[in-house]
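With one protein chain removed, the remaining protein chains of the complex are shown where they sit.
Note that the chains take the letters A and B in the order they are written out, and that residue 1 is the start of every chain.
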Amino acid sequence: MTDPQSVPGAPAIEVHDLTVAYRTQPVLWDVDLQLPEGRLIAIVGPNGAGKSTLLKAMLGLVTPVTGWVQIFGEPYARRRSWVGYVPQRESVDWDFPTSALDVVTMGLYGRIGWLRRPQKHHRETALACLEKVGMADFARRQISQLSGGQQQRVFLARALAQDARLYLMDEPFAGVDATTERAILALLQELRATGRTVVAVHHDLQTVAEYFDHVALLNMRLVAAGPVATTFTAENLQRTYGGRLTVLTQATEALLQKRTAEIPPDLGVKPAGGTPWT
Amino acid sequence: MNPTLVILLVACSVAASCALLGSFLVLRKMALLGDAISHAVLPGIVLAFLFTGSRAALPMVIGAGVLGVVTVLLVEMFNRSRRLREDASIGVVFPALFSLGVILISRYASQVDLDLDCVLYGEIAYAPWDVLTFAGREVGPKALWVTGGVLLFNLALVGTLWKELQLSTFDAGLAATLGFSPVALHYLLMSAVSVTVVGSFESVGAILVVALLVVPPATAWLLTERLEHMVGLAILLGIVSALGGYAFARWWDASIAGAMAMVAGLLFFAALLLAPGHGLLARLLTLRRMGGRLSGQLLLLHLQKGGAVVPAALLERRFGWSRRRLEKVLAPLRSNRLVEVDGDGLHLTESGAKVLESTGRAQLAHKL
Partner (left out) sequence: MDLSFGLSYTARNVLIGATLLGALGGLMGSFALLRRQSLLGDALAHAALPGVCLGFLLTGSKAPLPLFAGALVAGLLGALLILTTVRWSRLTEDAAIGIVLSVFFGCGIVLLTHIQKLPGGNQSGLDKYLFGQAATLVVEDLVVMAVLGGIVALAVLAFYKELKLLAFDPGFGASLGLPMKRLEVLLTLLLVVVVVVGLQTVGVVLIVATLITPAAAARQWTDRLGSMVLLAAAIGALAGVAGSLASAVVPRLPTGPVIVLVSSCVLLTSLLFAPRRGLLQAFLRERAVGARIRRENLLKDLYLQGERSGSWTEAISWTHLMGVRGQGSRELDHTARALADEGLVERTDDSLRLTPDGLCAAESMVRKHRLWEVYLTRRLELPSDHVHRDAEAMEHALTDRAVEALDALLDFPATDPHGRAIPRRRAA
């Protein structure tokens, strides 16, 4: 992916000194984060940790109190066409009178431009994207007649239509069936194989290590970020979830123990950047 | 009886009735259902006219009550069929019923003694002249009897069911488990609203009754925290609107009911701006104060991250602040000796580092 505009060596996303407040209540507090290109990256943390807010701040959908975000070395406004977005499935009204194909075509609206209608080749592109998520047979279906997993795949297809280098996804695995989960995973791996970067808010601790390369642990502040092997550790999870570690199931604990056993102790836990308060 | 006194008494009892029930409507987020009922009772009133051929109060109340319940039922039916959302259900039901009423009035104008414009804004100025006769004797203005009766009915209803209404308004689920049926209470409340609307119809009309149902309780909610205070204040505000509206209408030669709505609106917008705690101004001030505290914490944090001495110019650039803003944020930090100025730069003091640590723990504790 050599692009004349690309800033050489710039990370996919760089977040610097980011503080976001809703009214007067800080939601994200002084987050510093660099995410590498070409990886699958999970953002993990308890409810209300500011995961979605971080994603929205990266997209310029919320205005930070301080700090900035750069996408491939430039502000988001100049990198818009490089970024694809998958919002939470519950964020829209699925009873809306529109078809799956129509929704996917929306991913091209930025490229089509003002005052123009989608042409035949746009719809063909959209259909090809639906094909990639295994939903081509449902193109003409009204979206309320799709299952939750199928709706999620339509949202992914819409992001694919954006043909981006970086994908930001808000809980793509939330509430989907096993088939969809496998399909999404295969898609993410295919994206990575073609050099794309995926940043996904993820809530299922059991699958983090299996699905993702990198992880950012967030609880209002950034607790730790880095490769899963060195970052997704029991100690860091304890610091992210605090006393609520009981939310971890036994299965996760077993997985964690296995992992920490594999890692040499001196490579252990080192959060990225200073965390002054712990 | 003095005509002015009659008008004032009628206006006050209408305002008090409406504020009493409206408080629950506003808290239950059903203000628009009240609006819908106030329109939809019209065909009930007209049909009562047509069947009895008189302006007798009881058939009118029954007709309106039935239509009020029909409205609520229809809205809920559409809603539950999941073909229409609640806002749309309301938006299609009441215009249809209101249209029916208007058509009936137009078609049978000779038999129905109702002026179309009065349907919308009533004519309270005529209240003293329509006198009720009972057993051959005049017993005072009819409107006074009707609105007074409605007020007593509402007071009795809310007084008896206060506990149940309070509970089902704030926690319908809990109310149901304790054995109070929220559905029954809901319909009871809506029937009471219908009766109140019809009682107020001739005085203030279909739309201005909405002003009295919604505006004083909404104003009161901006000013109080407890239900009993809110209801009391809403009634007071309703009465003030009634009196103020009457005075304005006399002075400017305009509709009394319209002026009542206008005064209620003025009171609302004053509260929206100035209410302590919930007003725009108070919120803005808190926002600035809290924003200042947030900025202060951010500044301390960055001084710590930056190490020994951080140049002020660098901080300005990083935060996008002007020199004046920086000074403003710095002033309390400096007077508390959390930050010291060192030439062109700033650095954190020991007590500053301590404060930072404790706020950080507090922040984190808040999250966990």
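Here is the rule we go by: a contact is a pair of C-beta atoms (placed from the backbone, for glycine too) under 8 Å apart; a residue touches a chain by one contact, two chains touch by 3 or more.
Being a predicted model, the structure only gives us computed values, none of them experimental.
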Note to self: One chain is left out of this view; which of B:A15, B:V215, B:L330 or B:V355 touches it in the full complex?
What the structure shows: B:V215
Next item on the list: Identify the residue among A:T63, A:S91 or A:T194 that touches the chain left out of the display.
Entry: A:S91
Item checked: From B:F24, B:F49 or B:F98, residue that would touch the chain that is not displayed -> B:F98
Next item on the list: Give the residue, chosen from B:G258, B:G296 or B:G352, that touches the chain omitted from the document.
Entry: B:G258
Item checked: Missing-chain contacts mapped onto subunit A -> 59-61, 77, 80, 83, 85, 87, 91-93, 96-99, 102-103, 106, 109-110, 112, 114-115, 117-118, 142, 158
Check: Where does subunit B touch the missing chain, residue by residue?
Finding: 26, 29-32, 34-35, 39, 78, 81, 83-85, 87-88, 90-92, 95-96, 98-100, 102-103, 106-107, 109, 116-117, 120-121, 207-208, 210-211, 213-215, 218, 221-222, 248-249, 252-255, 257-262, 264-265, 268, 272, 278-280, 283
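Definition applied: only the chains that are shown with their structure count from here on.
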Check: Between subunit A and subunit B, what's the gap in Å when you average each chain's C-alpha atoms?
Finding: 42
Next item on the list: Would you pull the subunit A residues touching subunit B in the complex into a rising list?
Entry: 17, 19, 21, 23-24, 26, 29-30, 46, 48-49, 65-66, 219-221, 242-244, 274, 276-278
Check: Which subunit B residues qualify as touching subunit A in the complex?
Finding: 286-287, 290-291, 293-295, 298, 301-302, 304-305, 318-320, 356-357, 360-361, 363-364, 367-368
